[in-house]
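Some notes on the structure that comes next.
Note that this complex is displayed minus one protein chain, with the remaining chains in position.
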Amino acid sequence: MTQQGTLGVAVIGTGRMGADHVRRLDRAVSGARVAAVVDVDGERAERAAAGIGGCAAHTDAAAAMDAPGVDAVLIASPGPAHEAALLEAFARDLPVLCEKPLTPDAASALRVLEAETRLGHRRVQVGFMRRYDAEHLELKALLDAGGLGRALMLHCRHRNVSTPPGYTEQMMINDSVVHEIDSTRWLLGQEITAVTVLKPGGAAAPEHLPQLVLLETAAGVVVDVEIFPACGFGYQVQCEAVGERGTARIGDAHGLSVHTAGRWGGRIAQDFLARFADAYDRQVQCWVDATRRGAVEGPSAWDGYAAAAVCEAGVRAQATGGRVAVDLAARPALYD
Amino acid sequence: MTQQGTLGVAVIGTGRMGADHVRRLDRAVSGARVAAVVDVDGERAERAAAGIGGCAAHTDAAAAMDAPGVDAVLIASPGPAHEAALLEAFARDLPVLCEKPLTPDAASALRVLEAETRLGHRRVQVGFMRRYDAEHLELKALLDAGGLGRALMLHCRHRNVSTPPGYTEQMMINDSVVHEIDSTRWLLGQEITAVTVLKPGGAAAPEHLPQLVLLETAAGVVVDVEIFPACGFGYQVQCEAVGERGTARIGDAHGLSVHTAGRWGGRIAQDFLARFADAYDRQVQCWVDATRRGAVEGPSAWDGYAAAAVCEAGVRAQATGGRVAVDLAARPALYD
Amino acid sequence: MTQQGTLGVAVIGTGRMGADHVRRLDRAVSGARVAAVVDVDGERAERAAAGIGGCAAHTDAAAAMDAPGVDAVLIASPGPAHEAALLEAFARDLPVLCEKPLTPDAASALRVLEAETRLGHRRVQVGFMRRYDAEHLELKALLDAGGLGRALMLHCRHRNVSTPPGYTEQMMINDSVVHEIDSTRWLLGQEITAVTVLKPGGAAAPEHLPQLVLLETAAGVVVDVEIFPACGFGYQVQCEAVGERGTARIGDAHGLSVHTAGRWGGRIAQDFLARFADAYDRQVQCWVDATRRGAVEGPSAWDGYAAAAVCEAGVRAQATGGRVAVDLAARPALYD
Partner (left out) sequence: MTQQGTLGVAVIGTGRMGADHVRRLDRAVSGARVAAVVDVDGERAERAAAGIGGCAAHTDAAAAMDAPGVDAVLIASPGPAHEAALLEAFARDLPVLCEKPLTPDAASALRVLEAETRLGHRRVQVGFMRRYDAEHLELKALLDAGGLGRALMLHCRHRNVSTPPGYTEQMMINDSVVHEIDSTRWLLGQEITAVTVLKPGGAAAPEHLPQLVLLETAAGVVVDVEIFPACGFGYQVQCEAVGERGTARIGDAHGLSVHTAGRWGGRIAQDFLARFADAYDRQVQCWVDATRRGAVEGPSAWDGYAAAAVCEAGVRAQATGGRVAVDLAARPALYD
């Protein structure tokens, strides 16, 4: 496939995220087309493929990867299905954009990491889309340029409107705080070494209440994350970096402000797809562009593994109430 | 050309705006490709075409429109060249996205309008990109939903960092306030009936100083526009709508805020391509999508003509210091 | 009366403003006491005096000024009663804080001015309390220090929740815009030379709708004032100064911001006494302090007269729809 060719993508999983990626590849991103879609629910796969010229529907990921015109794979299936799909892609040396999490736990993430290491070159970009959000990019540029001096603290807020049925306390860490875990590692360029969790209302507090997750990094930066899975009022992601010489804050973004009925203010986004729409578009466009150039960029399998390892420590910290150290494998040279 | 086909676009003019549209069609927008580029400067055209597969460079717009694979035309040449290019496109019944202004004056805009009217169906979308800006869209939705009651006033600010060489007082109206003229008509759904201009510093004030342009609409809305062509500090477009029950403001958008060295605050965009990057992308994507469906949407030749007529009144108001009524032709049924 | 003595004040008028000044002198301001209160409604005067040791109630201003322990006069009666009270105070050479307006029209204000000029020294401070508002003071300091370069425009907003019974169109100018007239003169240090008024909805628009009042100053600064007497949502006073090198804005003051029910934002003050509570306190404290030192400071009778003259032009501009020049008497040397 040359720079000029259109990238044919097999999309694995056509649920909410997968269907949104199908739409994005088909109608918003330049240089790519949806060559195949896969879902264990064959009818759902057919619906996703309908109306897209040259797109076949599959129920088996391996078959889809073998379909003609498939140059790359986007994995948007549930987390437990990721490892198998990643290994199939590795077997065909196909580039992959894998929605987060890389895999649901550190052990399986390590297996993926080792498989890619054996391949000898990077194939995977993990879908930590905040790295493509304009405000996060601006904050990272400021930190990298030393505009605040040495970083000392991050204050993070992560709020969702409500929890879906079946929501568990562990999901606060694995589904939500995993984003702060990645953005901490990315913004600071440091590994996370320990996790502590404080619970308002005590150990038996119901799982829709917020928790305060404390991360410590290798160079001693302290990060506090309020995770509030059912705040009722909107979707908010905020981050304030505190450095030796100043602080910088993102996530207050206020477009339209209204003065009416005794109040000033504006609406709050209700949904991460709305809040991060541009970041998702930019992430996929960057992946398509890099892939067409033959490059692999963005968050790596190591990033996916490290996030999984910190999440495991976080879940243990929730359960024990104490400080839990993070135990990381040695980093292969491939990810230096 | 069917929904599935990729739209082949001939881009007329490869200066700053044209080159940016070439990049956008080639690398950011889905469903389109640059089939031909045209510039009176043949070398510039060659540079714009370089590296785009299947894209030919031309010095003649008509020849480019006849080239194989050209399904549509994007006009980004200087304003005086627009009329001829539009008529060539009409002769071939090609859909056109024409950068603003439609043409440099009301008489020529009226000729274009009449030519399209004779064609019997709309072919032209005019490049008033603010109609695709997220904040402007949110403000329009609020006004249309009656959230502020009946609209009574708009307070607008339009500031540029500096003026280019050769800048004249008339350009304040024709190049800058023309955007407020269109967004006033679009936000309110009303024609503009009169223009007055007040000049700080008096009639002989130099042309880099701001002016206050007052627009009155058919239903009596009063619009004040500060146009400041060389404010020195940044590019700003702000609008506050005042209704019977409240006000709403856009353009204060503050992403990253920094506290350092005794100050809080953030950076101001220096450039309209930065401020309206998303709007330009969305505008072209919408045009490509509609064109592939066989539809013509967005600002029409009538909108281009009406803006030109108001600009002419505005330039007269600058010169006379008095209130100048706007004289509009009857609106053809095609534009109802 | 020495620096150490407490200033005995006769308060003329015990309506809303007067009663508030009685409370302020009695309970919030240092170095003063209410020695007498006056109201044509004797019972209202008695109520105002009740509970204040050594404070007598009067129905006649002259008698109150003659009462023992009266060192100074605060006039808070209706505007038409101001001239007589001022002349009585001049006859006794008593220092006066006179609520705005100095008098209801330019002719009577000129008579007061001439009377004070004959006295040969300043006795009057006019109650333009915005000159004591922290944000206005900060804006003036920035302008005076040249932080924005030469001033070119002011954009002002003045909104009230609702109009009282008997409200007339002229009151927009005389009761409300008079504040912007004074703050324009004070912030810029320039006289106002012309007034124009634009009315959304046309000449017959009802008097609760907003108007756009345009002021021009001696050095060519253009000032636009939105006066909205019944905006329904709150009391707002905002001002943005535009200079050659930047702009500065006050009046967005946001204390507590709340995120709840899908919205961010806060409450808007409903009332000028709430919005300017600190300014009123500071104004009276400064007047008491200066008076105890034997000084007269703050806005002068000339400021009161000039505001009255501009208001008269403004009311004529409302009625005629055209631009009305301001005709000012020569300024006596006393006010240089």
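For reference, chains read A, B and C in written order, and residue numbers begin at 1 within each chain.
Just so it is clear, a residue touches a chain if its C-beta (ideal position, glycine included) is under 8 Å from a C-beta of that chain, and two chains touch if they have at least 3 such contacts.
Remember, it's a predicted structure, so these values are computed and weren't measured experimentally.
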Can you list the shown chains that the hidden chain touches? A, B, C
Can you tell me which of C:Ala134, C:Ala203, C:Leu273 or C:Ala295 touches the chain that was removed from the display? C:Ala134
Which listed residue, A:Pro80, A:Gly146 or A:Gly201, touches the chain dropped from view? A:Gly201
In the full complex, which of A:Leu137, A:Leu152, A:Ala277 or A:Ala290 touches the chain missing from this view? A:Leu152
Option touching the unshown chain, where A:Gly15, A:Gly232 or A:Pro332 are the choices: A:Gly232
By the document's definition of touch, the residue of A:Leu214, A:Ala290 or A:Ala329 touching the omitted chain is A:Leu214
Please give every residue of chain B in contact with the chain that is not shown. 232-234, 236, 254, 257-268, 270
Where chain C meets the chain that is not shown, the residues are 4, 26-31, 53, 134-135, 138-139, 142, 147-148, 245-250, 252-261, 278, 285, 289
It is residues of chain A that touch the chain not shown, namely 152-153, 155, 157, 198-202, 205, 209-210, 212, 214, 216, 219-222, 224, 226, 228, 231-233, 242, 244-247
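Criterion: only the chains that are shown with their structure count from here on.
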Central chain (by mean CA position): B
Angle of the rotation mapping chain A onto its copy chain C, from a C-alpha fit, rounded to a multiple of 5 degrees, please. 180
Measure off the straight-line distance from the CA centroid of chain A to the CA centroid of chain B, and report it in whole Å. 37
Dist(centroid_CA(chain A), centroid_CA(chain C)) in Å evaluates to 58
Rounded Å distance between chain B and chain C, as computed from the means of their C-alpha atoms: 45
In chain C, which residues are in touch with two or more of the other chains? 232-233
